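What you see is the complex with one protein chain gone and the rest in place.
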Amino acid sequence: MNAADTAWVMASSALVLLMTPGLAMFYGGMTRAKNVLSTMMHSFFLMGLASVVWLFWGFSLSFAQGNWFVGSLEHFALTGVGADLWPETKIPGSTYMIFQCMFAIITPALISGAFAERMKFSSFIVFTLLWLTFVYAPICHWIWGGGFLQKMGALDFAGGAVVHINSGVAALACAFMVGKRKGYGTLPMTPHNLTLTLLGAGLLWFGWFGFNAGSALAANESASNAFVVTHMATSTAAISWVLAEWIIRGKPTTLGVASGAVAGLVAITPAAGFVGPVSSVIVGGVAGVLCYLAVLAKSRLGYDDALDVVGIHGVGGSWGAIATGLFAAKAIGGADGLFFGNPAQLGIQIVSVLATIGYSFMVSLVILSVVKAIMGLRVTEEEEVAGVDTSVHGEAAYNL
Amino acid sequence: MNAADTAWVMASSALVLLMTPGLAMFYGGMTRAKNVLSTMMHSFFLMGLASVVWLFWGFSLSFAQGNWFVGSLEHFALTGVGADLWPETKIPGSTYMIFQCMFAIITPALISGAFAERMKFSSFIVFTLLWLTFVYAPICHWIWGGGFLQKMGALDFAGGAVVHINSGVAALACAFMVGKRKGYGTLPMTPHNLTLTLLGAGLLWFGWFGFNAGSALAANESASNAFVVTHMATSTAAISWVLAEWIIRGKPTTLGVASGAVAGLVAITPAAGFVGPVSSVIVGGVAGVLCYLAVLAKSRLGYDDALDVVGIHGVGGSWGAIATGLFAAKAIGGADGLFFGNPAQLGIQIVSVLATIGYSFMVSLVILSVVKAIMGLRVTEEEEVAGVDTSVHGEAAYNL
Amino acid sequence: MNAADTAWVMASSALVLLMTPGLAMFYGGMTRAKNVLSTMMHSFFLMGLASVVWLFWGFSLSFAQGNWFVGSLEHFALTGVGADLWPETKIPGSTYMIFQCMFAIITPALISGAFAERMKFSSFIVFTLLWLTFVYAPICHWIWGGGFLQKMGALDFAGGAVVHINSGVAALACAFMVGKRKGYGTLPMTPHNLTLTLLGAGLLWFGWFGFNAGSALAANESASNAFVVTHMATSTAAISWVLAEWIIRGKPTTLGVASGAVAGLVAITPAAGFVGPVSSVIVGGVAGVLCYLAVLAKSRLGYDDALDVVGIHGVGGSWGAIATGLFAAKAIGGADGLFFGNPAQLGIQIVSVLATIGYSFMVSLVILSVVKAIMGLRVTEEEEVAGVDTSVHGEAAYNL
Amino acid sequence: MKKIEAIIKPFKLDDVKSAVTSLGVQGMTVTEVKGFGRQKGHKEIYRGAEYLVDFLPKIKIEMVVSSEIARQVVEKVASAARTGAIGDGKVFVTAVESAVRIRTGETDGDAL
Amino acid sequence: MKKIEAIIKPFKLDDVKSAVTSLGVQGMTVTEVKGFGRQKGHKEIYRGAEYLVDFLPKIKIEMVVSSEIARQVVEKVASAARTGAIGDGKVFVTAVESAVRIRTGETDGDAL
Partner (left out) sequence: MKKIEAIIKPFKLDDVKSAVTSLGVQGMTVTEVKGFGRQKGHKEIYRGAEYLVDFLPKIKIEMVVSSEIARQVVEKVASAARTGAIGDGKVFVTAVESAVRIRTGETDGDAL
């Protein structure tokens, strides 16, 4: 065991855990005051629920030896995952498992932005249980657990496809199936507390160093490169989103700087171990503008993805996966992309994007249809008007 | 010196430091708006006060060689605590000292939840000074500094007795001696800002990885196990508290998920180095339900422990200490508990719980009586009605 | 490469990055509700802007081999800064670069407290771009990049001069050039949300362990000492500020404990690698009182440094640099100060303070004059009365 | 002149505003209030302790208008704010003796 | 009909509500206000700068009731809100010309 690597991956695991409360703040600030708790509850409850799923079968289905599609139940309840080194790393299996656990928490938490302010809490629980099992675990296995995309040579350093495309596409399915918020498009639905959203963005940026640089699974040069390009892509995306909106709408906004930063973090995620700093500036710069335009386009397309999971994670993640196929450089991460003379890699990346989109969308739709048929997906109209916080959770966020 | 271990314990120290601001948020959000600053002040002022006590005599009384009961003044003002390795570790003495310092900050900060919204600030300072000296330092010495409980073989990985039972029991003494808040039981005393409480819970969960996994004092397999079981017990407790209240009161709440998480963190603290992941799920699952019931019972018992320190830290810590005697497994931490064929360990754990409860309660009562006699414990009724923030601290939290 | 050192400096970089959102909270809570977003925007936008400057020319001008005054463009766009070890360290160049990047973000963010609630956003951007290039990079080079102050033997462990005196003095120039807020001295300008300020102070304290202990660039005894003295000076300053105001104004405040902590963090920054724990208590104790008095004096001096950058960073940083010349001890950091028999060091420290003050003040004034002439520095009076948030950024922080 | 005071459900504010603007009402003042009435409140639960919140969020609109149009305004407000569900609120009319526009010093009818 | 407007100390709200409910008052509207009067305020201190806050938090209750019971209501409110300490507040009575229940269109007495 390498103590330094273990220390780094443990620290990274803590950082990634913190991203979920960070996300809760980021999302919570954007909802109306009457729904902030229910929105944060999605993230906080998942910190519990997804971990227990992970412990019992999620990790095993994702990472135990299996077939091209999914793992097995060999590591059910973490059997055989402990002090021994995880293959091809110098860290204990338990460290590897817990690092990955944090990814399984935040991915469904990201989706929850799509159905904020109206989802039924019990249906959310059932949906998530099924989704982690039938969508997250297989896709995770495809790319990181020895599945077919990994065998094909798809590059996804820290979860562009597994986490972001996956959650963005599932969010689209949710937005369709759950339907629009009452009054969407006519009532103002302005963020109720942007300081909370900014705080969340700050915690996400901080935690994401664990997400990306921790994915090197060692405290080495690769981790250091991932750290640098994560920061630089994020910085550039924060600026480029603000510049784009300043030009298009006339005002540079704080929600824009926060959203741009998240867009940059998303886009660099698959590329972090493969591209250098100057490339990362391009990846981030494009991500900021692209995701801003995607969010603007939403109102035209007419679905109500309340907190823009599709526009930021779906679009940003897809761009990142493709950008990895463009900017990857052997000197950095052992593989070349199109601009370094290897067009094949771009093809592989596109396959991984399409496979993820197709599978995640279809299976999410199926799960949602089943849940809808059995127990419904939304709170009642009366509960929605009164606010989900008091009607479902029996609490009011503020008594100032 | 082992650089990786030192890096890990320094990172853990920073994490544990952050728990005290996290606690300030967690507590502050639960008070009424007119008392939030005074509540947060307890935690923030202790970050200063307890550290200075620690530097001069607290660390020495806890960890310098002494007798069965208490250390000595050998390390007064940190004499002899510097670059040299701390015995039985590969980290500098200064690193060991500062890690432990963070525990001496948060323990009295935890107590402050019992007397929130009415304690006199000057009396709080005097109480804390005496309490750190006459309660914290001895109990810390008993268990970690070479005192009689350590010699008996009591297991307390990261502070179930030293930190949680100790603070929970002292909190009970405070609730008795300080008395109920004016209007308790008749006026509504609802949390004024649950987003603050959730943020605090998130920071506590994050910081607690330092608390528990840092207590291995090395970046090794034991730390990794502690990390994993901390996370899993917390996850389970967060869920089990919510399920319990959902069944009993009909609503799953965000204050419930936050409280459950803290209950799980507390309960796994003594056990973190000794039990495996499946056991941790049981430890956490029981903790969530048990602490919820303890909090419900409070209203029957009729003392006003404003922020439920007794119900969560007292009860959760005691359960954790006993659970360590049940679930400890030699394969994990070198000692077996009842369920692994060693009933003696359970006996030792019970002794450590009873000793901590008895000593902490009695001496806390004595200290409080002395402070009450000399300077009183409460603000005036007028100050209490107006709110402690403006009347004692001359500030209002919000001018929105 | 030493993996443990690399892990520690990466973790420290993440911690220092978090300080800027922390600062945004700390500052944002102190403004009026109508200007909180614009104030936080300064910090968040700089997380983007300063990083891009750093990547392209900032790092190179600061740290590439150059002359006594400034570096060169040798490392333009990070050419030659990657996996290879950075000279005299055991960490990759990329790790060293990103750690330093975080300092280049927070320094101009600190300045922004002086012109909060009235600065024009576009002028802020131009000012910052010029300031990083013509003020930050040279001074950084003088002290850490091989420039004349480093050659003279000036001691600045983690940025007393580079970060704090520098930003404090530039803040004074800004306060003069931008002018007072409308209504300053007659209208009440009370903090709108002190819980946000306390949260910010907590994050700053946490992140500062990376700032100071990370500046050892290794997970060694020096880092551990820096960690300890950082914590102890901060603790003492938090207490001493509160005691000073309690005596002078009759109330111990939470804004006082937060401000005192920051004053202590600032003062110990240059000294962290050179002084021992008992000295650190003196450094912090003096800092708390001195900065409190400096803030009180402001109202007499008649400039409107809105969030007290001069009083805390300018005064605290200067005291810290001088204190380093007093309390430095060879046994700790290889150099003695006046109290350990080496009066020459004090002289060198004073030279470094004066050089930083003189250069930073003059060049900041020149930059501000140029920006003022070309595009003006302030929002219009109407925008200021309405609040910068809605008028410049088109957003309202709170819709509760 | 009459002062028309309407207590309505918060999400009806925009409808009421448009309705009265069409009658030529050029100004109004809006306050967030809590209402107690026939509409029942909800329970809030904190760590198992239940609180009955019987004050519900409402919006109070105040408009001073000339006596001639007062009746019409009342009708428009009432119909715009109606959902038919309990808790829709009330409209009250009181007499106003005089009015001043601060900016210009104009009084009464001209001040509105 | 009369409108009874009471400015009271915040923690007396529940007492006043129970007192008037017992007289058959079925609705009221409550606003958080700041009061300035004989009761003195407090100083706030931020980094050493002192601000005198002479506006204190109060609650304003508005109830429209039939003229017959108005006097009784005023008395009940005043006695329920009394602590005897300075700052207890005031009760004002004004005439209301008409009232409408938005939900049903009922008017005047029936609307209350």
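Letters A, B, C, D and E mark the chains as written, and numbering starts fresh at 1 in each.
One rule holds in what follows: a residue touches a chain if its C-beta (ideal position, glycine included) is under 8 Å from a C-beta of that chain, and two chains touch if they have at least 3 such contacts.
No experiment lies behind these values; they were computed from the predicted model shown.
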Message: For the full complex, can you list every visible chain touched by the one that's not shown?
response: A, C, D, E
Message: Touching the hidden chain in the complete assembly: which of C:72, C:122, C:150 or C:390 does that?
response: C:390
- request: Please pick, from A:243, A:278 or A:296, the residue that touches the omitted chain in the full complex.
  value: A:296
Message: Touching the absent chain: which residues on subunit D qualify?
response: 3, 17, 26-31, 64, 94-103, 105, 111-112
Message: Could you pull out which residues of subunit A are in touch with the chain that's been left out?
response: 30, 188, 190-191, 245, 248-249, 251, 253, 255-256, 259, 292, 295-296, 299, 308
- prompt: Mind pulling the subunit C residues that touch the left-out chain?
  reply: 183, 187, 385-386, 390-391, 394-396
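What we mean here is this: only the chains that are shown with their structure count from here on.
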Query: Which chains contact both subunit D and subunit E?
result: B
Chain whose average C-alpha position is farthest from subunit A's own: E
- line: By C-beta contact count, A-B versus C-E, the higher one is A-B
Query: For subunit A and subunit B, what's the span in angstrom between their mean Cα positions?
result: 33
Task: State, to the nearest whole Å, the distance from the C-alpha centre of subunit C to the C-alpha centre of subunit D.
output: 51
Query: Which parts of subunit B, given as residue numbers and ranges, touch two or more other chains?
result: 2-4, 7, 11, 190-191, 193, 199, 249, 251, 253, 255, 394-396, 398, 400
Set of subunit D residues in contact with two or more other chains: 44-46, 50
Query: Which two-chain combinations qualify as touching?
result: A-B, A-C, A-D, B-C, B-D, B-E, C-E, D-E
